[in-house]
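After the structure tokens below, expect a handful of questions from me.
Apart from one protein chain that is not included, each protein chain of the complex appears where it belongs.
Labels for the chains are A and B, by order of writing; each one numbers its residues from 1.
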Amino acid sequence: MDTVKLVIDNKQIEVPKGTSILNAARANGIYIPSLCYLNLNHLHIENKPGSCRVCVVEVEKRRNLAPACATECLEGMVVKTNSLRVLNARRTVVELLLSDHPADCLLCPKSGKCELQDLAAEMGIRHITFKGEQSSYRKDESPSIIRDVDKCVMCRRCETMCNQVQTVGALSAVNRGFGAVVAPAFEQDLIKSPCTYCGQCVAVCPTGALTEVDNTTKLIRDLADPTKTVIVQTAPAVRVALGEEFGMPAGTIVTGKLATALRQIGFKYVFDTDFAADLTIMEEGTELLQRLGKYLNGDKTVKLPIMTSCCPAWVNFFEHNFPDLRDIPSTARSPQQMFGPIAKNYFAKKIGVDRKDLIVVSIMPCLAKKYECGRDEFKVNGDPDVNYSLSTRELAHLIKQFNIDFKKLPDSDFDAPLGESTGAAVIFGATGGVIEAACRTAYELFTGKKLEKIDFNELRGLENVRQATLDFNGTPIKIGIAHGLGNARKLLEMVREGKCDFQAIEIMACPGGCIGGGGQPLHHGNSEIIKARFNATYEEDKNKPIRKSHENPYIIQLYKEFLGEPCGELSHHLLHTTYFDKSQLDITIE
Amino acid sequence: MANIKITLHEEDVKKLNDVCNSFGNKPGEVINVLHAAQGIFGYLPAEVQEIIAANLHIPVAKVYGIVSFYSFFTMKPKGKHPISVCLGTACYVRGSEKILEELKKQLNIEVGGTTADGKFSLSCLRCVGACGLAPVMIIGDQTYGRVSPGMVKDILAKYQD
Partner (left out) sequence: MAKYKYNVLVCGGTGCQSSQSALILENLKKEVAACNLENDVQVILAGCFGFCEKGPIVKIMPDNTFYVGVKPEDAKELVAEHIIKGRKVQRLLYVDPETQKHIDDSKHMDFYKKQMRIALRNCGFLDPENIDETISRGGYEALGKVLTTMTPNECIEVIKKSGLRGRGGAGFPTGTKWEFASKSVNDQKYVVCNADEGDPGAFMDRSILEGDPHSIVEAMAICGYCIGANHGLIYIRAEYPLAIHRLQIAIKQAREYGLLGDDILGTGFNFDIELRYGAGAFVCGEETALIHSMEGNRGEPTFKPPFPAVSGYLQKPTNVNNVETFANIPIIITKGADWYSSIGTEKSKGTKVFALAGKINNVGLIEVPMGTTLREVVYEIGGGVKNGKKFKAVQTGGPSGGCLTEKDLDTPIDYESLAAAGSIMGSGGMIVMDEDDCMVNIAKFYMGFIVDESCGKCTPCRIGNKRMYEILDKITKGQGTMEDLENLKYLAEVIKDTALCGLGQTSPNPVLSTLTNFWDEYVEHVVDKKCRAGACKDLMSYQINPDKCKGCTSCARHCPVNAITGTVKQPHTINQSLCIKCGTCKSVCKFNAIEIK
């Protein structure tokens, strides 16, 4: 590899050609503060507008200070990162940012995790020299995401995520000069935009400009209400990431501690969304087999490929962007929304609690789940099947509020009957996992044979778009997988053009799948964290005694006692849904 | 803007689609398309931007990002007689700001506004290249040079038809 030699702060350094000063310095133990820059390694995208000017350094023979993030190391370059000129400039830049930033850190949800706050603290800024007008925008509270753009520093990270990575296009830089800010079209609320609530913008926002709707207060009130029975379900991806919030290494599996913590917080029953994931496989797998069967019998009207429908951001995405294809995704509800009606119709009766007194809470790696809870089709007479959802980050915060020493918690199991799950359900948390889980069941149901090799390694991985052909005892089944909505769009366009001969496609909106969800502990683009969560997910699967959804004894019992058969009438009523065309422009044509 | 709700006529939508088609519906042509659209409608209401975005397969947020960036584009309808005051340096040092003040007073509107009767709208621009006539104001296609605040009333009177 070609390298260049340069001097940074009197230190001789050799780095690969093309390395930025910022990365060269960091790799050599020289700290340069930065703000807008974000390297999203796992997506091969760098947010590098070079615009905040916090990382400026002095490069010999250059007239102006150079942004370290956007300046490439050249042979013989002499760089100073800590001269007086640099320190003054940086400090002034941060002061300017603060001069147009509400100083309400005490009440800010990002306090303690805010990169601007960190910079101010680091530089010891105690007062703002240049006071003046402050930007003032209307606060926008969507069901999932809160935009408080008075706190926007124009780092453009959210814009990069929303446009380049997710191709959702809900956000753009608008206006110019002092009025420039990132916003949806016409500066309307997110609810009126094509936002999918994937939350990837929130996951990268350095300040409190984009945060999730916080349901912890609501939860604490419900827990304190003696008339209510509060139960909880927790998603597969939560258990491989929550530990990070308590200083544990990425990829630590904390399932047992998680169950204990939830119990200590006061949930009456601690259940697992994984149970509902197994149920999803039963419904979705059956639907796949039904469609496949018709197709193989020569019915050309049948809609294939079938697409997974577990991811609410993905559902929002195709409702907005591909409404013409909305009869293709499986009608099966997501695990969260299967858990809800089972809890409120089956479990509530079992324990003799009135539906209205049962509060179902979910812990999700996701922000779109908050929106999903509130969808009208998931309510009965206005009562939501799942009352509300908390993100992994909110749960961590809650655990800290309860003074629980998480690291020292003993392990415990989830409660029966909605807490039992298989390895197939665990892998729902990672890209490729849902389709692998479906295949484990579909294979056996389709072929009537026992699946010898449970691990479909060909479906695993972190590449953006993957495909594999599985052999269902002589029948080739072609599978497509995409994670990240930008990649999903590519597959969808192929489907729309009829250039796609897949039988099944799995889509997860967030890069990496739910393990990289918008509600997870912030990973700041560190691909090692994503990989560790990914590996932990499959590790958990491997250690499960049962690894195929249809073998989950409680699922078998549920069908026997309550539902009847997969895709049967009651299932159809409780566990399936319909999709809407949300692309309609709001224009009246005379 | 949500508060200026307009309804587009079907033939206007057709015109707009034709404009987009004439530029091959290419995303890179969005600025040219916006110019043409503003030529047709006089301004760029949200609905027009939505249709352009749909035709060019780009997010409407991006279109709005562009419209709100360039001062030539406007989302507000202009008056029947749009008035622009040159605030280029040459006009400024020859007192164009006083002309602007006088216009604001006479019309009772701010820069960017339109009179209640829709007759006049007021905007500023930077240098029209008529520095020899500074200060300069433009009403419609007519340029008025060497304007003094005292002349403003009489000039406006010409348009009180």
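As a convention for this text, a contact is a pair of C-beta atoms (placed from the backbone, for glycine too) under 8 Å apart; a residue touches a chain by one contact, two chains touch by 3 or more.
If you're wondering where the values come from, they're calculated on a predicted model, not measured in any experiment.
Asker: Using the touch definition from the top, which of A:Pro33, A:Pro49 or A:Gly484 touches the missing chain?
Answerer: Final answer for the missing-chain contact: A:Pro49.
Asker: Where does subunit A touch the missing chain, residue by residue?
Answerer: That gives, for subunit A, the contact residues 49-54, 56, 64-65, 67, 70-72, 85, 88-89, 92-93, 96-97, 99-100, 129-130, 132-133, 153-154, 173, 175-180.
Asker: For subunit B, which residues touch the unseen chain?
Answerer: 27-32, 34-35, 65-66, 69-73, 87-94, 98, 101, 125-134, 136, 143, 145, 148-150
What we mean here is this: only the chains that are shown with their structure count from here on.
Asker: Measuring from the mean C-alpha position of subunit A to the mean C-alpha position of subunit B, what distance in angstrom results?
Answerer: Measuring from centre to centre gives 43 Å for this pair.
Asker: Residue numbers of subunit A touching subunit B in their complex, please.
Answerer: These residues of subunit A touch subunit B: 163, 168-176, 183-188, 193-194, 585-590.
Asker: Any idea which subunit B residues touch subunit A in the complex?
Answerer: Touching subunit A from subunit B are residues 1-2, 7-10, 13, 46-47, 49-51, 53-54, 58-65, 68-69.
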